[in-house]
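The structure under discussion is supplied below as structure tokens; questions concerning it will follow.
Apart from one protein chain that is not included, each protein chain of the complex appears where it belongs.
Order of writing sets the labels: A, B and C. Residues in every chain begin at 1.
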Amino acid sequence: MIIVMEHNSTREQLDRVVKYIENRGLKAQINNGTVLDVVAVLGDKTQLNAESIAAMDGVYEVKKIQEPYKLVSRAAHPEDTVISFPNGVKVGGLERPVLMVGPCSVEKDFEGLLKVATAAKEMGCQFLRGGAFKPRTSPYDFQGLEEKGLQYLAQAREKTGLLVVTEVMDTMDIALLCKYADVLQVGARNMQNFKLLKALGRIKKPIMIKRGPAATIKEFLLAAEYVVSNGNPNVILCERGVKGFDNQFTRNVLDISAVPIIRKYSHLPIIVDPSHATGKRFLIEPMGKAALISGAHGLMFEVHHDPDNALCDGAQSLNIEQFKETAKAFNKLIGRIDYDNKNNK
Amino acid sequence: MIIVMEHNSTREQLDRVVKYIENRGLKAQINNGTVLDVVAVLGDKTQLNAESIAAMDGVYEVKKIQEPYKLVSRAAHPEDTVISFPNGVKVGGLERPVLMVGPCSVEKDFEGLLKVATAAKEMGCQFLRGGAFKPRTSPYDFQGLEEKGLQYLAQAREKTGLLVVTEVMDTMDIALLCKYADVLQVGARNMQNFKLLKALGRIKKPIMIKRGPAATIKEFLLAAEYVVSNGNPNVILCERGVKGFDNQFTRNVLDISAVPIIRKYSHLPIIVDPSHATGKRFLIEPMGKAALISGAHGLMFEVHHDPDNALCDGAQSLNIEQFKETAKAFNKLIGRIDYDNKNNK
Amino acid sequence: MIIVMEHNSTREQLDRVVKYIENRGLKAQINNGTVLDVVAVLGDKTQLNAESIAAMDGVYEVKKIQEPYKLVSRAAHPEDTVISFPNGVKVGGLERPVLMVGPCSVEKDFEGLLKVATAAKEMGCQFLRGGAFKPRTSPYDFQGLEEKGLQYLAQAREKTGLLVVTEVMDTMDIALLCKYADVLQVGARNMQNFKLLKALGRIKKPIMIKRGPAATIKEFLLAAEYVVSNGNPNVILCERGVKGFDNQFTRNVLDISAVPIIRKYSHLPIIVDPSHATGKRFLIEPMGKAALISGAHGLMFEVHHDPDNALCDGAQSLNIEQFKETAKAFNKLIGRIDYDNKNNK
Partner (left out) sequence: MIIVMEHNSTREQLDRVVKYIENRGLKAQINNGTVLDVVAVLGDKTQLNAESIAAMDGVYEVKKIQEPYKLVSRAAHPEDTVISFPNGVKVGGLERPVLMVGPCSVEKDFEGLLKVATAAKEMGCQFLRGGAFKPRTSPYDFQGLEEKGLQYLAQAREKTGLLVVTEVMDTMDIALLCKYADVLQVGARNMQNFKLLKALGRIKKPIMIKRGPAATIKEFLLAAEYVVSNGNPNVILCERGVKGFDNQFTRNVLDISAVPIIRKYSHLPIIVDPSHATGKRFLIEPMGKAALISGAHGLMFEVHHDPDNALCDGAQSLNIEQFKETAKAFNKLIGRIDYDNKNNK
């Protein structure tokens, strides 16, 4: 930790800062600069409150050196986390990138869901996604089939062998979701619902956390740290776009640089959702390919058997025919990437 | 609803859109522009899915005309909502702006809390705020005293007569919080925790919703719509800063224009929190005054009896002496505003 | 300057960094942390290139301690800059806040301009603003009357005694503008047109720099530093809104916190333009008042004699009647602020 003093701070203010640090068993090293004085703090800073120091008179700024996340950082855990499922599917590291597809929400028409799942299986996808509990910005929009939707997903899994990913919105629903799902997804709007994250740390199911639209990469990794530090190391991250200033063509800005950054500084798998980020069908293929080639461990995107009549997010869903064409393009690229990964580039 | 067709859309695509609309009992009015064709939809659009139409081939863009929020809009409810508390305090409309103060989190030292509450009462504040359940970005930060904290707040209320505002983080805690608090606050990070919002719609306690750091004003009003449409009309909005690109001096950009905008388009009370938005002590007074003069129904800001040793957000808390001086400045301005309001400017 | 090494950096990499620093005549102080090594650089860092060091192998991050602006910082120049005009008007410090008003662009109808100027004089304003050279996002929009417009402004000055503020868009036009204007304004889109800023540093006329919509406060102050370091100390800053993610109600987010921040860290005057930031007529009064009460040295806003037929930015211009009412409200507040300033609060 580095403490920068105001240019007109007094000797007394500096002494008070130093005393504060030494009282907590740490060492304060003073660097008198030509313009500003700087105090470096040496020792274990976990018990030190940066904000309290920032509040002391005469302090201009406190710069933290050590990242506040630990368990999810590559510094603490150099080898990649690879999450293995009972059916042999693996996510992370140098494993073949995966595809997670399905409708935004599970609807009453089970046959429609089955059509999507069957096509997904046929195209080599590993996961079926679909919301049973739906977070909707407006209270007047469709809110999901709830348990009925979970049962449909489980039935589709039985028929196809696909793994099921679905969203958890409340601590009260965790037990129910664990009965039906293989991966519990934390939605972007819940990324800092800390009660939920803690509760998910106490189960063993893999958790997929979507990046909040205003979350920095540090905040994103700290959300994962909540789950891991509470006991569940099986976390998959999912980039899905951040808030930008231009929403004429896309809902959010897909931050593809998050992929190589997270792969460098964390060991957790990171996948990308090009559907929600962009909100546009024609962007799924180019943005999905961009994510894969930059190192994503997989893609999640929306497919609906009848997008024109979907109860949510029709505009960004592919129909089954479009899906097959897109999946073919992704599979071709995934094959090349997998080949390069296996053959050391 | 206005549907804009692509410049190279076909007659068949246009016909399909028109048929889709007419099949739902609505009227489609076609305007053939010099460059683009436009379809206006007339009738009750609540059952129409804009995203499905946007997904149809040949459609460039769908523009919604009617705002998706209803109950919270001034169009539906022209007179101001004023929330009245049993002790006679009122929030909203042309009532005298209120002050809500207290520590970021309630800590073990009850005497400290009482010092703050006593000073608040002395300076004419109406509300004591303090977190018992704390949302913290890092799992390693202090997470709150939980029920013990609520008891402390209730004791401070007993001794001072101040009303208590505290944060609810999970549907499971609502009943407990209702025992102790006068206003339940939804934190910025939970602004789109829709399960929580719905559950809060089923109680009668006033709810204060903080604006999410990436929430548009429309999304902010829709969060309130969740509570109101589920049965609880007692909602206070709270602007607390939005995510910006410059975080050298402030954590967020306090969007003061939200105050006059919300007063124009909604009837709900809107207060402002200059502490969290800026994260800096020296900005509380100028930004608090700016909020009041632009029409805010109150301010919420942080006061701690010993900010240097606060367990959270010390840097932005005033100590009791600073608080008294700031409250004096606010009271002077509130007096002038109240005078102007009562005397029709 | 503080150099933070990667957690897995080697001894050789650290040595190379130290040698790089010592070769430039500076002192490197190594702090071996429990997790990361940190190198503090002592001495005159003006010749040191932070980016080069950041690029060295094993370096995680370089944190600069000293602000890169000097002449415009309060550290270097503690007393406020007050800009005095020949007619006795003063801008800055504790002087009475000023009002700058006029149409977005000067148009062919000179009588219209004169009506605005006369009303401005009547209401106690000090400056007439109006564009002769207009920056327009679209090449098909009205581009300004050029020299004719400048002559109109000068004629209006002659008749009213108001000072003239107008925008300079190109180094080639500086000499011409100096003939007619009292303050040369650098538009938001030119805030980092460094050739222009340098050229304006070589004249003596006061320069008003508008904040770029994506400029941090540091970048804003560095733009001023360009002018001041080239020889012209007469700079006024103007906050006019920054790019945000919500443009349903406003074009930009007016960052009022920039006012108290700039007054704390710089000695230059800072005024606020609530017209361009918000783009809405009904927001001029509440946001103008918010700016004044937070410490702004003045306001600039748009008035047009016939906004419905204005060639640019009609939606945000007040007509003369609205202007008089708004100016009355501002004058009332300015009177109170001036009284408080003169009487030490």
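Note that in this section contacts are C-beta pairs under 8 Å (C-beta built on N, C-alpha and C of every residue); 3 or more make two chains touch, one makes a residue touch a chain.
Values in this document were obtained by computation on a predicted structure and should not be read as measured data.
Chemist: Touch partners of the unshown chain, restricted to the chains that are shown, please.
Modeler: Computed over the complete complex, the missing chain touches A, B, C.
Chemist: Of the listed residues A:V242, A:L268, A:A315 or A:I334, which contacts the missing chain in the full complex?
Modeler: A:V242
Chemist: Any idea which of C:A40, C:I65, C:I83 or C:M169 touches the chain not displayed?
Modeler: C:M169
Chemist: Tell me which residue among C:G149, C:P213, C:P274 or C:G295 touches the hidden chain in the full complex.
Modeler: Checking the options C:G149, C:P213, C:P274 or C:G295, the one contacting the hidden chain is C:P213.
Chemist: Since one chain isn't shown, list which residues of subunit C touch it in the complete complex.
Modeler: Residues touching the hidden chain, for subunit C, are 20, 46, 49, 51-52, 54-56, 68-69, 133, 135-140, 143, 169-172, 189-198, 212-214, 219, 222, 225-226, 229-230, 243, 281, 307-317.
Chemist: For subunit A, which residues lie in contact with the unshown chain of the complex?
Modeler: 214, 216-218, 242-246, 248-250, 253-257, 259-261, 264-265, 277-278, 282-283, 286-287, 289-291, 293-295, 333, 336
Chemist: Contact with the hidden chain only, please: which subunit B residues?
Modeler: 2, 4, 7-8, 29, 31, 33-36, 38, 40, 42-44, 63, 65-66, 75, 243-245, 247
The working rule: only the chains that are shown with their structure count from here on.
Chemist: Measuring between Cα centroids, what's the chain most distant from subunit C?
Modeler: Using the mean of the C-alpha atoms as each chain's centre, the farthest one from subunit C is A.
Chemist: Please work out the Cα centroid separation of subunit A and subunit B, and write it as a whole number of Å.
Modeler: 26
Chemist: Between subunit A and subunit C, tell me the centre distance in angstrom, where each centre is the average of that chain's C-alpha atoms.
Modeler: 39
Chemist: Going by the touch rule set out above, which residues of subunit B reach two or more other chains?
Modeler: Those would be 214, 243.
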